[in-house]
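Mind looking over this structure? Questions follow.
Every protein chain of the complex appears in place save one, which is left out.
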Amino acid sequence: MTEPAILELRCLSFRYPNGRLALRDISCRVASRERVAVVGPSGAGKSTLLMHCNGLLPSPPVQQDGEAQVFVNGIAVTKPHLRETRRQVGFLFQDPDDQLFCPTVRDDVAFGPLNLGLDQHEVLARVERGLASVGMSGFTARNPAELSTGERKRVCLAGVFACEPSVLVLDEPTSNLDPRARRQLLTILRAFAGTLLVATHDLDFVIDLCDRVLVLDDGQVQADGPTERILSDPLIMDRHGLEVPWRLRGR
Amino acid sequence: MTEPAILELRCLSFRYPNGRLALRDISCRVASRERVAVVGPSGAGKSTLLMHCNGLLPSPPVQQDGEAQVFVNGIAVTKPHLRETRRQVGFLFQDPDDQLFCPTVRDDVAFGPLNLGLDQHEVLARVERGLASVGMSGFTARNPAELSTGERKRVCLAGVFACEPSVLVLDEPTSNLDPRARRQLLTILRAFAGTLLVATHDLDFVIDLCDRVLVLDDGQVQADGPTERILSDPLIMDRHGLEVPWRLRGR
Amino acid sequence: MSDSCSPDAGATASDTSLCHGLPADAKLSLTLLVVVVSGLIPLEHWPAQGLLLVAVFMALSLAGVTVRYLARRLALFLPALFVFGLSIPVASAEGLAWNWTLSLWLRCTVSFLAGLWLIHVLPLRELLSVLRRWHCPVVLIAMIGFMYRYVFILWDELRRLRSARDARDFGGASTWREWTISAQLIGLLLLRAMERAERTHRAMLARGWDGSIRSLDDDR
Partner (left out) sequence: MHIRDGILGPEVCVAAAVVSACAVAYSLRRLRVDLEDRAVPLTGMMAAIVFAAQMVNFPLLGLPVSGHLLGGVLAAVMLGPWAGCLAISLVLIVQAVLFSDGGLLSLGANVFNMGVVGAWGGHAVYAALRRCLGTSVTATVSSAAVAAWLSVLAAAALFCFEFGLSSHSSGFDPSGVFTLMVVYHALIGIGEALITGAVLAFVLSRRADLIPAPTPLPAVRAVGQFGTAGLVAALAVAALLAPFKSELPDGLDAVSQQLGFASLETERPPLLLDDYAIPLPVEAWWSVSLAGMLGTAIVFVGAVLLARAVRWNTTPLTLADNTDV
């Protein structure tokens, strides 16, 4: 590839403290403005992979030659550079409870922008915009713990959008969303100009949004290619716990 | 209706401690062996409604005349009868983290059967069967906190099935499930002989499974009728944050 | 553990009164001053201590502390103090040194009420910024912030564990089993809370947190 990779994994392996090898030797490059979906059965390692893009897991033992394994925009995602890379990458957790920790919705959405060092005015504007884009404007003063699951998911999304990152890494953005919120999200993400990495089980969503699909199973990349080709291939789909979506059948 | 209701709500209203009125005056009867879906936008009150069927929320102020508002098989779901009604109703929480609390997968699935007072042998057999039905047989000794979200969801389902209840109340059973696990679940639920109440955003799943749909919005029942009629009505769907599913369009 | 002992956060940001408007450093220094002075007044000079008590009471009423709240806190505080104050002269075979005991009670009460005033006017956020200005290490401040947040997470986690247990508690279990389950619940609470702590920490890091305390209300 001639285009510079905005996200690059080089032979990434990861073992959880309990001994489980969740990722084996994953290599892949995502170019700027690409929209990539990561699909696979549960337990494939999707969430683990995504968390590495933000340096959220204990850094894997670096390779023999001391080289890092994850790069964002050419910068290694290792301790000394974490602040820098995290500014560029917006991360949505699979479980909204993992992500929300402030006493009010407003504080939570403002948390990222405040940490970017923006001034009060700008922060408030971003909170407004973020919440409006997910249809949660009226909820600023509510306690996130007292929202329904779908509402919490939307607040998480607002928190990510408010940071206006250039790379979005979303783990199951559509789970627990109602169809209308799902459509709104689709519209927002389609208008988003940056790079996108989405792990999801919602293959219809993938068809509508992504141009490239990465099939992960058992911690390894099993297939990588354009959306339509991969998702309409019954062999790949069947072998990795997926199903050819209704819309691509019988073509 | 001549058939006796297995689940009955009589003018159920519920206000959360923070003052939010989540359910307003809901009345409905579910007959034995009926499969009912509860759909609606997030924040509609689906989870709140379902939790009432298992008496998991602080019991609502009883009506003026001191009458209970939720009945399972004719028994009021109030404090003195909770154990009795919970034996009949299996409840799946929307968030798997809410449901899992034992140190190992096996303990968690065995928790319900043990509390039913079954003997060791029977309990072990049910644990086996429960886990096998969701494809998690190899996971008995794992710690639920160290599973992926989809795996946790499946363990929750196994825990519910292991109790072999006559009424299943499932809150978002398909969220975070991969397509194959979703299909397996569909097969299990179709073979299930009891009464079913499912809250979900997955309308395709509703079409495949349920014969009756209840549209909830703003804490009120907005529509109630046969699946195909309700889900293919663009007016109802649009007004309540839903979308006519791909498969029912253009009919 | 019962719900009745859920954390009772002292100050709330929305409180407004003369005292709340003071700079945070002044609030903390003033309270410390009162406590030190009250400690320095010899026990024989109880009238001076009494004057201090009156002053503290005035400050409390200025801060808008309700009599009911005061009564509740004092009802928890005084009995223990009462026993302690009595035990010393009794246990050391002095006979009842009433003067001494009464003065000690007075002194402790003054300090306690001063502390109550402080917790009423100093929200956590202000405390953290004071500590920062007083050059307390960042890591320590961050830990305090975490601790305060985690207390609520802990309660949340306990609530979840309890309702999960209830949903599948069909009452067929023996008493012994119920006890072991309850005991297990406490152990699990600890583990789950620690796991959740790590996840919350991750969520904060993911959104660029660098240990500093920032808030939307700072400049208002």
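Some notes on this structure:
We call the chains A, B and C, going by the order they appear; numbering starts again at 1 in every chain.
Criterion: contacts are C-beta pairs under 8 Å (C-beta built on N, C-alpha and C of every residue); 3 or more make two chains touch, one makes a residue touch a chain.
Computed from a prediction, not measured in an experiment: that's the story for all the values here.
Where subunit C meets the chain that is not shown, the touching residues are 1, 5, 7-11, 28, 31-32, 35-36, 38-40, 42-43, 73, 81, 84, 87-94, 97, 100, 104, 107-112, 114-116, 118-119, 122, 124, 127, 137-140, 142-151, 153-155, 183-184, 186-188, 190-191, 193-194, 197-198, 200-201, 205, 209-211.
The rule is short, and it goes like this: only the chains that are shown with their structure count from here on.
We define each chain's centre as the mean of its Cα atoms; on that basis subunit B and subunit C are separated by 41 Å. Work out the mean CA point of subunit A and of subunit B, and you get 29 Å between them. The set of subunit A residues touching two or more other chains is empty.
If you check the complex, the residues on subunit A that touch subunit C are 51, 54-56, 82-83, 86-87, 91, 93, 98-101, 106-107, 110-112, 114-116, 120, 123-124, 145, 159, 163. Across the complex, subunit B is touched by residues 160-161, 163-173, 177, 184-185, 188, 191-192, 195 of subunit C. The touching residues of subunit B, counted against subunit A in their complex, run 16, 18, 20, 40-44, 46-47, 94-95, 97, 143, 146-151, 153-154, 172, 175-183, 201, 203-204, 241-243, 246-247.
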